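Notes for the one structure printed next.
Note that one protein chain of the assembly has been removed; the remaining protein chains are unaltered in position.
Presenting subunit A:
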């Protein structure tokens, strides 16, 4: 995790445009008065809009404001904007999935329009139409997954909008009960717990360390995702991988839910190939500090003296990679897929 990056530093590093942009004097978008990151942030405020979609919408706004006169320039601007977005966010994985998809689409869009402005409006419309359509994807996925849910106990991890929708949908027809992990360090499991309890679904919080304990009580595992990669593996909030490993050992099905805009052209072979990994993560402190916890300058908010310090937490990963062989099925708006099936779509879009 970019631990050291305070927000101010992050801003600085993004305004220092990457080398590729520097080569071109007309480049940098911020000079043209349109801030793609601000528009991205504004779009993200809408609870319903997922990161990749927000990225796509931000790029369509960029096209609206763009003064580019040729396809080449436009694509270049898009790449630059994608780079800016990537630099400014701490976890760019699912954002990348969105920008890559949109840029690939723009480059392949068959244009027979007479003038370029016309084509730009068409592209903007395409992007907006897609975002509007994409909001129905979660509904589609929840319908597909519904057939797989009986009167079951389900284990879920952290908070995911598509999982929430699926569980709430299933609750209308079936008698489900849900175990939800706390999902440290962000603790988003609490959010899931509150929403499900409010909806009247029996729900229990599980410590991340108690997953193996609870595994025999659940019928299957349902998780959302940040991205599904080309191998069919899953990138999701940290802890998903260990849940999948335990599920495999207990022979419980592990289902991933992913909207198709989260398909990401990436082929990690291990945790350390993820773009979010850096040398800081889980590194050993340079000077082995033998200070007792009391002596470290830690705000004494935590009631327990045996809690991790914020620095220690920051040195931990936020997402992890789950191998495809641990995943039973991937539910997406394009259908129910085996993990291998995901690559077919990615190859269709990005290869050839």
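Definition applied: a contact is a pair of C-beta atoms (placed from the backbone, for glycine too) under 8 Å apart; a residue touches a chain by one contact, two chains touch by 3 or more; residues count from 1.
As a working rule, contacts and distances are computed from a predicted model.
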{"item": "Chain not displayed: protein name in its UniProt record (\"Trafficking protein particle complex subunit\", \"NEDD8-activating enzyme E1 catalytic subunit\", \"Translation initiation factor eIF2B subunit beta\" or \"Signal peptidase complex subunit 3\")", "value": "\"Translation initiation factor eIF2B subunit beta\""}
{"item": "Touch criterion as defined above, residue of A:133, A:194 or A:311 at the omitted chain", "value": "A:133"}
{"item": "Contact residue for the chain not shown (choose from A:44, A:62, A:85 or A:101)", "value": "A:101"}
{"item": "Touching residues on subunit A - with respect to the absent chain", "value": "56, 101-102, 104-105, 108-110, 126-127, 129-130, 133-134, 147-148, 260-261, 263, 329, 334-338, 340-341, 344-345, 347-349, 352"}
